[in-house]
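Excluded from the complex is one protein chain; the other protein chains are retained at their positions.
What follows is subunit A.
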Amino acid sequence: MEEVPRDCPGADSAQAGLGASCQGCPNQRLCASGAGAAPDPAIEEIKEKMKTVKHKILVLSGKGGVGKSTFSAHLAYGLAEDENTQVALLDIDICGPSIPKIMGLEGEQVHQSGSGWSPVYVEDNLGVMSVGFLLSSPDDAVIWRGPKKNGMIKQFLRDVDWGDVDYLLVDTPPGTSDEHLSVVQYLAAAHIDGAVIITTPQEISLQDVRKEINFCHKVKLPIIGVVENMSGFVCPKCKKESQIFPPTSGGAEAMCQDLKIPLLGKVPLDPHIGKSCDKGQSFFVEAPDSPATLGYRSIIQKIQEFCRLHQSKEETSSVPKAC
């Protein structure tokens, strides 16, 4: 599907294959046959698969480099500290899969079993899947267009044998494109608890994050709340605080008040975080008393609370789920 007309109505629209702009498009016949409008059978298959997964959380931003993967990894570590909680972390950043490195799993490979692909386990109760495990060299580039990336995401959701899981966390790339649409689409029947949105304090980040929030509203994805990362820096020498990414428009706090979305918390910049991620170790272990660790823990508690409330609402309600 390389050449698509400028005003393509969309493969799943009522006008697919029938519009004026469809003339001459190589996919015209396919679209006109209605094939594009038929729901993907994988959606039902994924719904079945997800029956053993209690809670599904997407970690989104809109902006790159705000700490989505760092947050996803530490959310996973935090939840998995209770050995009775089964945690799964799925990295759908196909072009820039950072999770293997952050979790100290670089070089690990994925194994196939009768029941599908086996995730790579950091702990007995913490399994990870990423395209990074499918690449043979750290220099391998995944140069794929949208449709192929979508196919990979479908496989990750349908073919990985996660087993019984309490929390499935999905780390996403920046943006509002194929990967985001696909994960929401494929999990549509399985029901996502909600999204945690990560930002840094400055307006240039918030600008993109507002778009992401807009995206969530468009696809009816509940928002658990916003995390403001890199929120202030305390100099290790003089202990005075500086704002490295100044909250020129009021930071996440102002945005959340404005859009009536919960601010889950703020995490300060701690140079140890970057170093821990580089070494593939949990920052909670490296710096257990750091204000950043305390910030994370408070946020994780709020997320758990949201999921508990959500679950009890589901259990008492007899109204069908709206996706």
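Descriptive notes on the structure:
Convention: contacts are C-beta pairs under 8 Å (C-beta built on N, C-alpha and C of every residue); 3 or more make two chains touch, one makes a residue touch a chain; residues count from 1.
Everything below uses one rule, namely that contacts and distances are computed from a predicted model.
Missing chain, UniProt protein name, picked from "Cytosolic Fe-S cluster assembly factor NUBP2", "PAT complex subunit Asterix", "Proteasome subunit beta" or "Actin-related protein 10": "Cytosolic Fe-S cluster assembly factor NUBP2". The residue touching the chain not shown here, chosen from A:G175, A:P222 or A:P291, is A:G175.
Interface note for the absent chain: among A:K47, A:H191, A:R210 or A:R297, the touching residue is A:R210. Touch with the chain that is not drawn comes from one residue among A:S242, A:Q257, A:S298 or A:S312, which is A:S242.
Looking at subunit A, the residues touching the absent chain are 1-6, 8, 62-66, 69, 94-96, 98, 101-102, 106, 138-147, 149, 173-178, 180-181, 200, 202-204, 207-208, 210-215, 218, 233, 235-238, 240, 242-246, 248-249, 269, 271, 274-275, 277-278.
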